[in-house]
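The structure is given below, and queries will be raised subsequently.
Note that one protein chain of the assembly has been removed; the remaining protein chains are unaltered in position.
Entry: subunit A
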Amino acid sequence: MHNKSVAELSKELESGRISSVELTQQFLDRLKTEDGKYNSFITISDEQALAEAKAADEMRAAGKATVWTGVPFAHKDIFCTSGVRTSCGSKMLDNFVPPYDATATANFKAAGAVCLGKTNMDEFAMGSSNESSFYGAVTNPWGLSSGDKRVPGGSSGGSAAAVAARLVPAATGTDTGGSIRQPAALCGITGLKPTYGRVSRYGMIAFASSLDQGGPMARTAEDAALMMNVMAGYDPKDSTCIDRAVPDYTATLNEPLKGLKIGLPKEYFSDQLSPAMEEQVRNAIREYEKLGATVKEVSLPNAKLAIAAYYVIAPAEASANLSRFDGVRYGYRCEDPKDLMDMYTRTRAEGFGNEVKRRILVGSYALSAGYFDAYYLKAQKVRRLIQQDFINAFKEVDVLMSPVSPTPAFKQGEKNTDPVSMYLEDVFTIAINLAGIPAMSVPAGFVDGLPVGLQIIGDYFSEARLLNAAHQFQQVTDWHQREPQ
């Protein structure tokens, strides 16, 4: 069963060949024996999962089943889950059990899905390798056979590794600068970062509020579409969520791609990309041409400014978002504080890891008196230029295609002492968050036995078209079906 997709598991449950309780137990058993190799879960919530499975079976018996009813999956440990610890990968929230559900959590519950637990992640979603987690690094299922422990990417590295290792058919992720797409690419799965405002951020612990967006991570585009059907939609609890009709994302998966106009941003096929990676990406694009798409080169002249702008805006927002972790109301508090200042400083010094501290410092600096105009305000101007580049590009083409990451999965420890080289991991993904547009990562080949992702970028609210393009590609390729050994 563990090799089946969400769509296939749903049919199994519907046929009555297996109950959700049985299926859930199988997945839980496998998870416990297998995850030692990957460390992809922070919390396995057996009790709640089995209770949800039982309720799902009853829901089905009552004739109220949805596609998701009884299907196991996992949440990135950034989505609040009522009664189940939500750590955000940090010591700061190691003891935090929220009394409420994130809207995404509530939506999956309402559909009858069964959450097996919470997946590992970079602390507060800050990282591109899943090495900044308080709960230890996650190991990529790919490359293990050659004896190397490689990173799964980050920050949604636990979700990506768990889906790649067939521990769950699907998992939620969040993407602030590439945190769904880059791990999806490095683990050979399918991931989608939706348009900013498409999926509610309520209950999704904030890193950079104007960039964060939750989305699906699964093995197939079809499963990602099924996840989007649950996750997307207006939420009055999130003022930045957009009130706009949600299509059935599965309805257009089989639309033919004939006449699809693909743009290749020349800035994304630069010397930062290894020739072997480029070859795989170009091969994938050739498949699209065979499906009837046309290809032309486009330019995103301000793309080169994206990383610099991002590393002002995201830390600035994070510096304020993480102020609430002060030891007063919940979460970690240092032992025996002498006074208020001692409580603040030690709680935060002991509770946060280095990458989080680095970004709080950078962000506070960028917002401080005398620097605000030169950093924050300038970065916001650059952000508008980047956004305009994409708007211009979509006047000429329907989608953009590019690599997701400059290299395939690197070895653990290889980059985590050099923040800048780590930040460059997101060179092809970050501009998309700054612009607020949707983009996908789709498995598109291998380099040295490691997965390569193709990025498909679309205009605002074009998720259905992206999923359609990905699904059609997956009908003529089998990269997404490959299983790590």
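List of remarks:
Just so we're on the same page, a residue touches a chain if its C-beta (ideal position, glycine included) is under 8 Å from a C-beta of that chain, and two chains touch if they have at least 3 such contacts; residues count from 1.
Note that in this section contacts and distances are computed from a predicted model.
Only one of "Putative membrane protein YhdT", "Aspartyl/glutamyl-tRNA(Asn/Gln) amidotransferase subunit B", "succinate dehydrogenase" or "Spore germination protein KB" fits the UniProt record of the hidden chain, and that name is "Aspartyl/glutamyl-tRNA(Asn/Gln) amidotransferase subunit B". Of the candidate positions A:Ala62, A:Ala245 or A:Ala369, contact with the hidden chain is made by A:Ala369. Which of A:His75, A:Arg166, A:Arg201 or A:Arg465 touches the hidden chain is settled by the complete complex: it is A:Arg201. Of the candidate positions A:Leu23, A:Met59, A:Cys88 or A:Leu454, contact with the hidden chain is made by A:Cys88.
Residue in contact with the omitted chain (choice from A:Val246, A:Ala320, A:Cys334 or A:Leu385): A:Ala320. In the full complex, the hidden chain is touched by subunit A at residues 78-80, 86, 88, 93, 96, 98-100, 102, 201-206, 208-210, 236-240, 316-317, 319-320, 322-324, 326, 328-330, 340, 344, 364, 367-369, 372, 376.
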